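One chain of protein is taken out of this complex; the other chains stay put.
Chain lettering (A and B) follows the sequence in which the chains are written, and residue indices restart at 1 in each chain.
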Amino acid sequence: MTGTASSTASNAAAPAAAAMIEADRINSYYGDSHVLFDVSMTVREREVVALLGRNGAGKSTTLKTLAGVLHPRGGTIRFEGTAIEALPAHSIARLGLQLVPEERRVFGGLTVDENLDLATLSAPSPLRLDEIFAIFPRLKERRGSYGRSLSGGEQQMLAIARALIRRPRLILLDEPFEGLAVNIVQNLLEVCRELVAKGQTIVIVEQNVRAALSLAGRTYVLNNGHVVFEGTAEALQASPEIMNRYLGV
Amino acid sequence: MPTLAQFLSQAFNGIALGSLLALIASGLSIILGTLGVLNFAHGAMFMLGAYTAYVVLGHWDSFAVALALGALVLFAVGFATERGLIRFYYARPKEDQILVTFGLGIMLVEAVRYVFGGLSQRVPLPAWGQGIVNFGYFIYPLYRVEAIGLVGVLLLAFYVLLYRTRIGLVVRAGIEDPLMVELLGTHVRRAFLIVFCLGAMAAGVAGVIYAPLAAVIPNMGEPFLVECFVVVVIGGLGSFPGAVVGGIVVGEILSLTTLFNPAYAQAAIYAVMTLVLIVRPRGLFGTMGRA
Partner (left out) sequence: MGRADWRRPARWWPEIALVVALIVLPFGFDAWFRSPDLLTRILIWGIFGLGFDLLFGRTGLLSFGQAAFYGTGGFVTAYLLTSNTLDNVWLAMLIGILAATAFSVAVGFLALRRVGIYFAMITLAFGELSYFLENSPLSDFTGGENGLPGVPAPTIHIGSFTYAFTGSWPSYQLVAAFFFAGFVVARFVTLSPVGLVLTAIQQNPERTAALGHDVGAYKLAVFVFAAVFAGCGGVLLGIFQSYMPPDAFSLETSGQLVIQTVIGGAGTLIGPAVGAAVWLSLRDVLQQVPAIGDLWKFILGFVFVVLVTLLPSGIVGTIARLWARPRSAVAPAATAHRDAAARETLLAARPAAPKAAPSEFALEARDVRKAYGGIRAVDGVSLALPEGACHAVIGPNGAGKSTFLRLLKREETVDSGSILMHGADITAADVTAAYQYGLSKSYQINQLFPQLTVRQNLRIGALGRQRGRLRLDIFRSADGFPQVEAVVDALIEELDLTACADTVVSVLAYGEKRRLELGLALASQPSVLLLDEPLAGLSPAEREGVKDLIRNVGKGRTIILVEHDMDAVFELAQRITVLHEGRVLAEGTPKEISNDPSVRQAYLGGMAP
């Protein structure tokens, strides 16, 4: 049930790049509910890694542990050489690891501008607003609107923009396409591809497997808190039994 | 039947009292919205401001110094309270937080009673505040008009602080979603300290302004504390606009019902509070369910 199938990880992007994240056997808990069991993963610079699995598998929990929202009880996490498993979330964000949480969590009582402004407060050299609006022209139109009056797609754009404006070394996207219409998902996928082309390192958690695989170079599959597959996107797609067993029904 | 002059006079009183309540309640509301702590010592902090005015104006004839010193004293009190006491209570149940601020309030009141005695003190009106203003329809004490102006300026400053500064941005975002603020790299807990100090200062400065208007006694903050609770319930927890609007509403209700039957003024605001609780529990502007 928990066999691990891995194939040689080959990066289509660049020759062996530096490891940005090295998570080694992390065990995470919600209260005393054990949700991650000895999860290990590596993310290299300029990579796009997808974390897949059914819900309840522990994908979001993994991202939250990396970002410092949860602290693992056992295991280590190194981000560009620094041990971060015991650091508070705001310190990790300042190191350049930026989480875009599921449900977006846009500040409803603040305008788009204010949301972005808040994101720049602790960033040493943030992007300029016009640079952000170049990526998300729709947000420029809605600059003065309050977060709560934005549509789902606009909120997701704002959530990603908030992360991008900080020029993060690594972006963690937690279910960015959930609940969005097809054309908006296409739009966001385009944005992500442009980011990838510019060299942004991304880890994406998505239940929409096809969308995730269209972006990712490497994948990890989680089941009941264990890593059950590690390999390239192509390798995963070439294994329908694994896909059905752990991602389907 | 009250005359037009009486009516307008009381309406003005309502604004004077209401804006004062708005200032005090704003302080209470941001503390409640950001830290989740219902500060039962808030009335005592208001009282400390009044006594600071008493001490200062007994020696110098400078209202500006009284205001500055009042703000400073309450900043110090707020700082000491948050660092020395409140920050150990963030993880504890709400009832414990209420109890400890309640105890603190008693300590402040009793300390003042010990130092200054329980008799009421008089704070003189500043020279530029003496006399009356003739509005045509009615005449009105000058200082009260100036007090309205002063409180108005302070509320404006509060507004600017909350809506036009970085710290205000952090506070407003922190009231909504403190975790997200952390994820964006800002240490929210550090902001808590500033919020508590600001809240205390708001109450203290209100106390300085109020001092020449009434008797200064150790437990003068008590009625204001209760009225503040009514303001916050009506206006909505954690909301600055709610505190302002709620404050004016309560001030006007108190003043205008006094015109018709002084005995029922207090009952009137409790009736309105009850109505709000039944019909729209989150208040006029409340959005967060912190209750």
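Everything below uses one rule, namely that contacts are C-beta pairs under 8 Å (C-beta built on N, C-alpha and C of every residue); 3 or more make two chains touch, one makes a residue touch a chain.
As the structure is a prediction and not an experimental result, all values here were calculated from the model.
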| item | value |
| --- | --- |
| Touching the absent chain when the full complex is considered, from B:W60, B:F88, B:W128 or B:F260 | B:F88 |
| Where the missing chain touches subunit A, by residue | 1-2, 29-35, 37, 54-57, 175, 178-179, 182, 185-186, 189, 206-214, 224, 243-244, 247-249 |
| Missing-partner contacts on subunit B, residue numbers | 32, 38, 85, 88, 94-96, 98-100, 102-104, 106-107, 110-111, 113-114, 222-223, 226, 229-230, 232-233, 237, 262-264, 266-267, 270, 273-274, 277-278, 281, 290-291 |
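Please note the rule applied: only the chains that are shown with their structure count from here on.
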| item | value |
| --- | --- |
| Gap in Å, rounded to a whole number, between the CA centres of subunit B and subunit A | 44 |
| Subunit B residues touching subunit A - in the complex, by the definition given at the top | 166, 169-170, 172-173, 175-177, 179-188, 287 |
| In the complex with subunit B, residue positions of subunit A that touch it | 67, 69, 88-90, 93-94, 98-99, 101, 105, 107-110, 114, 117-119, 121-123, 162, 166 |
